[in-house]
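A single protein chain has been omitted; all remaining protein chains appear in their positions.
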Amino acid sequence: MAHLSNQEVQLVRIFSRWIFYTSLLFLYLPVVVLTVSSFNASRFSGAWEGFSFSWYQKLFNEPTIWHALANSLLVATYSSLLATLLGLTSALAIHTYSSRLQKFHLGLLLTPLVMPDILMGICLLFLFISISLKLSLFTVFLAHTTFSISYVTMIIKTRLETIDPTILEAARDLGASSFSLFWKVVLPILSPAIIAGWLLAFTLSLDDFVITFFVVGPGATTLPVYIYSMMKFGAPPMINALSTLILLFTALITIVYYRIIEGKQIS
Amino acid sequence: MRRFREWLLTLPSFGWLLFFFFIPACIVYTFAFKQADITGTTLPGWSFNSILTLFEKQTLVLAWRTVWLCGITTLISIFIAIPMSLHMALSPPALQRKLLLLIMIPLWSSFIVRIFAWKIVLHPEGFVKGALVYFGLIEKSTPLLYNDLAILAVMVYSYFPFAILPLYSAASKFDFHLFEAAMDLGATWQRTFFTVYLPVMFPAILTAGLMVLIPAAGAYVIPEIVGGSGSEMLGNIIARRVLLNRNLPEASAFSLLLSALIFVPAVMISRWRTSQIKRYN
Partner (left out) sequence: MAASIVFDNVSKRFGPVTAANNVSFTVEGGSFFSILGPSGCGKTTLLRMVAGFDTPDSGKIYIDGQDVTKLPPNQRPVNTVFQSYALFPHLSLRENIAFGLKIAKKDPSFIRQEVDKMLSLIQMEAIADKFPSQLSGGQRQRAAIARALVNRPKVLLLDEPISALDLKLRQKMLLELDLIHDEVGITFLYITHDQTEAMAVSDEIAVLHQGIVEQAGRPCELYESPKSSFVAAFIGDTNFLDGTVSTTGVEEYSQLHIEDFPEVLCYNDKKLSPGELIHLSVRPEKIRISLERPPEHTLHNCLQGTVEDVVYKGDHTKYWVRIGGHRLGVTQQHSRFLLDIKPIEWKDEVWVRWHADDGYILERYDAVDEKLVEAPSEKVGSIEDELEAAEEEAEQ
């Protein structure tokens, strides 16, 4: 922790603090505007015509939105679970073995992280076209799993690296076999990271637009794709309400995620 | 036995990514060497025609716009992120966690939603425009939306938090006794910032730049939503070729170009960074 208490140095703190909070304002401004306008009774975002829940009410009565939401949740659930499983095995493999195979393995896992979404989307689309797989919610599921694996792997791998190896030695010394070592010692220590990884995968899937847009089939709309199409063809104020709700939901998830991460730092 | 176990553990993720990522990437890059026919399928055989379209004037203009928009976005993001990360590192530990959370929450929330929020903010009938006109900063007729500036603003907004993470990580590991040492030797805090802090943080600054550059280069949604018809970026062209024109080879060619635009700076920065780190470690 920095102990800069001299007056001159205080200027550094004042300067950086000022920029920080101004930027934070910039970060939250659109969010605030969005939330406020979702309660605006007026159809047009210009004038304020009083507080109203009407857009939220209309939202709940719109079946297409619920359909899109259901699709999103379905895909998110399955893809995040599969991605977490694959992420767990890959992290374990990379951490335990250090062969050339694992070097390729790691490279394969790191590359999606530095690839922009659009390239990812194109790759997957071309694949499905090449193997004549019809675009549907299933292709979305496959796509989401693909890009999520890397994130889960990184989270679990980082946690694995910080496990004190002497704990494992102590367990072996007390008679544990490899199998029970894994189940009774490694997995419990790893569980916060696994959950954090799963949460991240879930959110990434729920939130994804570009990749989904490329591989989605008719009738298999997810929520972000639906919002996009609404945006393109004029923007009914319902979107404001929907967006506000989404923001709230993801804010909650983020807080939960960071609680978990903090928790694991303490242990 | 050990090799068998290793393969067992590795195969699921390795196989998956090989099939759903590596091979598709190969497919895309090979498609660049084919030519599309009018019906939307590809002609058999190989051709450089699709790649040649990359050298047309419009393409180069587009590529240039993408490059400079991304470059400026990266620079602005770094300029904002450096003092922000410094502030976080100088704060007491409990506050640091909260500040990190505050930055992360918008980042985790739906990308589409946040872009949409900007559309509202910059709306010609929105209150931001109204306020700016009221204070005489702009004309009533100046559009805030559908131009390069809008794209720049929204890109900076979307991507600068990515620069904060690596910079914060490095700043929190920075030995602030160096500040005291420099001042003890006669330097003012400004001089210390430029001659001590920034040089030591340089590898992290490069990483932060990369973290912004990569998603910015592939921007598709942002120019699509808040950009005008004259503000297309590479991402838009790729999407258009695929979804509208059904010209997959040309889309592949453009993807190749985009990859090159990302790959070249990425490798250069990565090399630069390793040479910097070698000095101090």
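When the chains are written out, they are named A and B in that same order, and each has its own residue count from 1.
In this section, a residue touches a chain if its C-beta (ideal position, glycine included) is under 8 Å from a C-beta of that chain, and two chains touch if they have at least 3 such contacts.
Given the structure is predicted, the values throughout are model-derived calculations rather than measurements.
Trainee: With respect to the chain omitted from the figure, which of B:15, B:199 or B:230 is a touching residue?
Mentor: Touching the chain that is not displayed is residue B:199.
Trainee: Among the options B:23, B:72, B:187 or B:266, which residue touches the chain absent from this view?
Mentor: B:187
Trainee: In the whole complex, what residues of chain B lie against the chain that is missing from view?
Mentor: 175, 177-178, 180-188, 191, 196, 199-200, 202, 279-281
Basically, only the chains that are shown with their structure count from here on.
Trainee: Which residues of chain A touch chain B once you look at their complex with the stated criterion?
Mentor: Of all residues in chain A, those touching chain B are 1-4, 6, 8-9, 11-13, 15-17, 19-20, 23-24, 26-31, 33-34, 37, 44-46, 85-87, 89-90, 92-93, 96-97, 99, 101-102, 104-105, 108-109, 111-112, 114-120, 122-127, 129-130, 142-143, 145-146, 149, 153, 203, 206-207, 209-210, 214, 224, 227-228, 231, 235, 239-240, 243, 246-247, 250-251, 253-255, 257-258, 262.
Trainee: Considering the complex alone, what residue numbers of chain B touch chain A?
Mentor: 6-7, 9-10, 12-14, 16-18, 20-25, 27-28, 31, 80, 83-84, 86-90, 92-93, 97, 99-106, 108-114, 116-121, 123, 125-128, 130, 157, 160-161, 176, 179-180, 183, 188-189, 193, 210, 214-215, 217-221, 225, 235, 238-239, 242-243, 248, 251-252, 255, 258-259, 262, 266
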